[in-house]
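Below is one structure, written out as structure tokens, with a few remarks after it.
Excluded from the complex is one protein chain; the other protein chains are retained at their positions.
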Amino acid sequence: MAGFLRLGLLYKITSAENHKRGYLAGIVYADSRAMLQDRVTALRTANIYERQSYRHIIGLPVIGASGSDGITAETSFLVARIARGGQTDLFATGVYLDKLRDEAGELRFVERLVVCDSSQFDTLLAIPL
Amino acid sequence: MAGFLRLGLLYKITSAENHKRGYLAGIVYADSRAMLQDRVTALRTANIYERQSYRHIIGLPVIGASGSDGITAETSFLVARIARGGQTDLFATGVYLDKLRDEAGELRFVERLVVCDSSQFDTLLAIPL
Partner (left out) sequence: MAGFLRLGLLYKITSAENHKRGYLAGIVYADSRAMLQDRVTALRTANIYERQSYRHIIGLPVIGASGSDGITAETSFLVARIARGGQTDLFATGVYLDKLRDEAGELRFVERLVVCDSSQFDTLLAIPL
């Protein structure tokens, strides 16, 4: 979780269909540290009785050419959901479209756009993807 | 997709069972750029109305010793299929057995053998694995 707070500017979740059509409005939209903090707090308090857990599997990133816009990276991900009873299923898949900046030799996130392959979402999407 | 066209010589898909038995004939066999191009064109035109999408998750590669045969790499993969309705399931798993060559400091694919764990295949396997 802490990793998400290190994100600098923009964190969005959207679906592949919305992304393809150029819709800007996503399912989650956070352009400040405070908004991300809010999501994390929601996760830690309101959802304290959540009965399932999640496991992220992050694939190999494909690093894009570094231009004046900085560095881009495309990284596929998969999230498995483990029900309290132990049953495991595929919860979500998609791709991170990241923009990073080299600040004195250290890479920092500028933007993370999470494009989910499915348009179906749980109504209570508190977990970060 | 573009990445596949950069493959130099040989691209094959087979099953673990066929591979173990030493059968050379695979499900897909392409030993030229033209044959790969054909597969890509099929994917872009004939299957334009395809209602599902696919997500590849590529695991950490295990790099083999580099000898006179060049460099070998074994990389596990998983493909999830996302139905138009949004349901996600495991479509395929397997391993890439790759051969690469160092050409003036740049690694180039010489061969990619895709060994699928399951012997069940969709009759219309147009997507590259």
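Labels A and B are assigned to the chains in the order they are written; within every chain, residues are numbered from 1.
The working rule: a residue touches a chain if its C-beta (ideal position, glycine included) is under 8 Å from a C-beta of that chain, and two chains touch if they have at least 3 such contacts.
The structure presented is a predicted model; accordingly, all values stated were derived computationally and were not measured.
Peer 1: Going by the contact rule already stated, which one of A:35, A:58 or A:107 would touch the omitted chain in the full complex?
Peer 2: Of the candidates A:35, A:58 or A:107, A:58 is in touch with the missing chain.
Peer 1: What is the set of chain B residues that contact the non-displayed chain in the whole complex?
Peer 2: Within chain B, the residues touching the omitted chain are 16, 57, 59-60, 76-78, 90-95, 117-120.
Peer 1: What is the set of chain A residues that contact the non-displayed chain in the whole complex?
Peer 2: 53, 55-61, 78, 80, 82, 85-90
To be clear about the criterion, only the chains that are shown with their structure count from here on.
Peer 1: Find the geometric centre of each of chain A and chain B from their Cα atoms only, then give the gap between the two centres in Å, rounded to an integer.
Peer 2: 27
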